[in-house]
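Removed from the display is one protein chain of the complex; every other protein chain stays in position.
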Amino acid sequence: MDNTTKSKTHASESDDAPRSESRRGFLKIAAATGAVVSMSRTRAFANGDIGYHSQELPDDKLIDMYRTALKIRWHERTQADEMLSNPDYRGYNHFYAGQEAVATGICAALRNDGPFDQIDLAYSSHRPSGHAIAKGVDIPKMCAENDFRSTGLNGGYAAEMHLSDPDVGFIGADGMIGPSMPIATGSAFAFRARGSDQVAVVFGGDGTYATPHFHSALNNAKLLDLPFIYVLENNLYHQYAHYSYSCPHKDIANAAAAYGIPSRVVDGQDVFQVYNAAKEAVDRARAGDGPSFIEAKTYRYYNHWGAPGATAGELGAFGYDPLAITSFRPEREVRAWMQRDPIDIARKTLVDWGVLDAAGADAIETEVKAEIAEAFAWAAQQPFCQPEDGLKNVFADGAVPARQFG
Amino acid sequence: MDNTTKSKTHASESDDAPRSESRRGFLKIAAATGAVVSMSRTRAFANGDIGYHSQELPDDKLIDMYRTALKIRWHERTQADEMLSNPDYRGYNHFYAGQEAVATGICAALRNDGPFDQIDLAYSSHRPSGHAIAKGVDIPKMCAENDFRSTGLNGGYAAEMHLSDPDVGFIGADGMIGPSMPIATGSAFAFRARGSDQVAVVFGGDGTYATPHFHSALNNAKLLDLPFIYVLENNLYHQYAHYSYSCPHKDIANAAAAYGIPSRVVDGQDVFQVYNAAKEAVDRARAGDGPSFIEAKTYRYYNHWGAPGATAGELGAFGYDPLAITSFRPEREVRAWMQRDPIDIARKTLVDWGVLDAAGADAIETEVKAEIAEAFAWAAQQPFCQPEDGLKNVFADGAVPARQFG
Amino acid sequence: MAQKSWMYSVLEAVQWEMQNDPRMIWIFELTPPVASNPGKPVINLETEFGRKRVVNTGIDENWMASCCLGASLAGSPAATYIPYQGALMPFQVIQNVAGKLRHMTGGRAQMPVVWIIEMTGQTPGFAGQHSCYEEDSYYAHVPGVRTVIPSTPYDAKGMMHAALRSPDPVVYLYPAGLRTLVEDVPDEPYEVPLDKAAVRQEGNDLTIVSSGGGMPEVLKAAETLQGEGMSVEVVDLRVLKEMDTETLVNSVGKTKRLLTVDQSYYTLGPGAEVIARVATEVEGAKYKRVAFPDAPPPASPEMFVWMRPDAEKIAGAARELV
Partner (left out) sequence: MAQKSWMYSVLEAVQWEMQNDPRMIWIFELTPPVASNPGKPVINLETEFGRKRVVNTGIDENWMASCCLGASLAGSPAATYIPYQGALMPFQVIQNVAGKLRHMTGGRAQMPVVWIIEMTGQTPGFAGQHSCYEEDSYYAHVPGVRTVIPSTPYDAKGMMHAALRSPDPVVYLYPAGLRTLVEDVPDEPYEVPLDKAAVRQEGNDLTIVSSGGGMPEVLKAAETLQGEGMSVEVVDLRVLKEMDTETLVNSVGKTKRLLTVDQSYYTLGPGAEVIARVATEVEGAKYKRVAFPDAPPPASPEMFVWMRPDAEKIAGAARELV
């Protein structure tokens, strides 16, 4: 059974949430009853105190968000299948599937095109494919990059962990945990110094909490009132350790709030709630009112890196991860989270709001699948890199000498 | 007029604090009325919620604390005078005068002698002379070290910023701001691993708040429930910047409390209040109940480094500090803080408690001055270092080769 | 005695030291201190010594390294495994505190601490930060820290015993590319000194000096060259600080030809120090350096494999030199 096609029925059967015809009404009632995120429901609810910004969006913007989340999902699934079943495929990924609503909801609130000195900048992590797509990078080029092709987004130098496209304000992925947060505050610093209303966003995992950079970034962002948004995607694990091994807070947002930074926990499985939080944070930053912290509670469907434990054609990894050695996340935990799938929730909400009907939603999904399949097909045709090019791009000009031959 | 000899009268004239014959009564009433630290009074008051541990101490222990604070003070004054008036004197210092109650009160709650695997360890900062004396290092040897003598505490290798004497648990000074805090948690980690009831204390200034190490130390101390005490001496300035340039909290203790660490603000000018807080923290650590944070509000009478702006024979520096360049602390601020002098307060309290009379207090002061004068005299007679010894002590054995001659 | 891998050999030494010194601690982050080896019991330090002595922590390598330093200062021998991603996070505390502390305190500070610092650089496909091999030089310039880089399981175990028993702080570099090496390693504890290079092969025509992750390809190249009739002396530095000048000078004094091989970047790679030490002592010798270029390693395997020194390139350079 395809979850997405039955979503409406499913929702009406299992949800005890208040109902309303209108988007506004739906959300207002949810808020008034103080409904909160609950793992036992498939329906997402507004946190009571979040503004209702999504509902004010035009239909095409809402549909775009759904489409973006779908693109991320199908990029993930297609790449996982490639890794699992195509022996010629060389790419790899830190899969983002399960977290699509976070990247999508945040980037939907940002300025993603225009001149470089006017767009908002996003700093990503070692798990960048979702952020890259949401920020607007060219997907075929990204697929080519991930497979080390010379016509890839970054000429085959970057691969997954360093994807970068300043043209859409995607400063890029970073393989290290920690450094990107202070660096991102630096972009915010520049915006403030220039009197620009641009905003800098950094995406980081729950693993970033323990890094010394967490303190540096938040403290200085607060002291200088920087237009900086820290999006902490709490997917419960950093590599193979539960976040309680490194963090004494249940809600990491509390740690940020201690700096005096407006901080909130948001349901990371509901793209519209993420958008609501992002909208407020972006508005605050543009108005010169300083930084925000958003903790999105979310979950990744695959293991930390690559596709161990996954099966081609199926979503998620439940099996053994040979890299985990001593600690595993429980399969039931994975399955429980998959009950609140961000794609399902987005679709159901739009259907519920009357923005899409099931046929429309299906059509979009079909389009997206085709687009992603084409991207991978195009990438697979791209040329490999020239060995000597490894000596270029060390500095802006020229190439460094070869030294490997003596 | 010598403040100290008239303290009793002075206190009765100017204080509107509640009175009592007994120590216990005095403090109890102070607490009951909710009296708090106030800059406008010369008398110190208990914070209402601090235990009354000082009062339970035997007289000789209380007198020891007074004597220790005095030793620190006269070491400072004597060295400042040397720097200002003896052209042959080569030592320097980051003067601690004004902060004596902090080092004294904290170290009075620690185990400072016995076998190395049973004593408590203290990590100091770039401003170590007070901590060193309070922890029990040999003062003449310290004076010799500060003047680069080969028989100094550390053979002339250390000078002021690296004084170290593991025999009394004084792991030592550190010229860097930040690194000592995580290192100190490491000693606490070892104690916990060994099942020892030892405690590790680190002294740091308000400047340490902004360092990334602040987060690392507190987060891990909390996560692992380490027997670790962070004593933050908030003397309002880090070098020439007010702490508000680097910290969004009025009370830095709030930042520590956010980690779930018992944290308190204490009057850093009252050695007995500092002791009270230290005693609780030490008890907690020894009982296996984890870390504590103590923010002592205090002030240094001299400028950041050396004696610029000071006059031989006079306490404190009010004049121009050529190193400050663009920012100065107001002279009135210095003078206001000197109204609540930690030595005066200790003396007055002990006289008030009937532990000492004025004559007894004077006698101690005379003894301490003589002891310090002798220490400096002894140090000045000590031999200089042998140049070649600079190649030793790089590793435990042997010496590294000379390379400066080619 | 049994065939053991590099990591099993290391953990065997650590396990022995932890059994024999209840004060000793171990801190880790991603890589649990677990190793298995055919025919040998699984070593799991965490379960054997419990979660007070062996602790799994968050992503803060500077804290891990600092914590071990502080433990050692409190009298507990301490070791940690820093994954390559965090290899330079603790650099400042090692360089500016640990390396200087004994000297700064006039010999008072005792620091029985070992930082196992993983190095990568062996796997194509990971860009920049995940396939660089460069830490050797950074750490080797630091005084007061013994920087070693064993290249065989036997040395790895013996140097780990020596490192844990040393009152000096030790940076113990572990090139992850050596993971697959296996050789006969005694079960009982033994020490390999922390200040001696090893002559892996004797010869008269040419000296090749390398270390760590460079050694397997050097040995392969030497075999090829030997087959072609060249008499090659191969020196494995093993120790970067204090570097064993005598072995180097003796060898090149004999061969008059020195080829250095670094997987590290060319500029100020260990080979630079080797040549400089020899050139001031030996007259009339000839020199060549093979190294990774002064460029980050690119993701593309085509680029990366071409840039990385390997047996063929090393042999080519040797032929040019002799």
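As written, the chains take the letters A, B and C, and residue 1 is the first residue of each chain.
The criterion applied here is as follows: contacts are C-beta pairs under 8 Å (C-beta built on N, C-alpha and C of every residue); 3 or more make two chains touch, one makes a residue touch a chain.
Since this is a predicted model, take the numbers as computed values, not measurements.
The chain not shown here makes contact, within the complete complex, with A, B, C. The missing chain, though absent from the display, is touched by one residue of C:Ser5, C:Gln129, C:Ser211 or C:Thr247; that residue is C:Gln129. Residue in contact with the omitted chain (choice from A:Glu100, A:Asp147 or A:Asp174): A:Asp174. Looking at C:Thr47, C:Asn96 or C:Thr224, the residue that reaches the missing chain in the full complex is C:Asn96. Only one residue from A:Leu57, A:Cys107 or A:Leu121 touches the chain missing from this view: A:Leu121.
Taking the complete complex into account, residues 116-117, 121, 152-158, 162, 164-166, 171-172, 174, 176, 179, 182-195, 198, 200, 212-213, 216-217, 219-220, 223-224, 392-396, 400 of chain A touch the chain not shown.
Although one chain is not displayed, its contacts with chain C can still be listed: residues 88-89, 91-92, 95-97, 99-101, 103-104, 127-129, 132, 134, 137-138, 140-144, 240-243, 260, 264-265, 267-273, 275-277, 279-280, 283-284, 286-289, 293-296, 298-299. Mapped onto chain B, the interface with the missing chain covers residues 90, 92, 148, 150, 156-159, 161-162, 174-178, 207-212, 238-241, 245-247, 325-327, 384-391, 394, 400-406.
By definition in this document, only the chains that are shown with their structure count from here on.
A centroid comparison over C-alpha atoms places A as the chain most distant from chain B. One inter-chain figure worth recording: chain A and chain B are separated by 49 Å, centre to centre, where each centre is the mean of the chain's CA atoms. Per-chain Cα centroids separate chain B from chain C by 42 Å. Among the residues of chain B, those in touch with two or more other chains are 212-213, 216, 219, 223. Chain contacts: chain C has residues 57-58, 60, 62-63 touching two or more partner chains.
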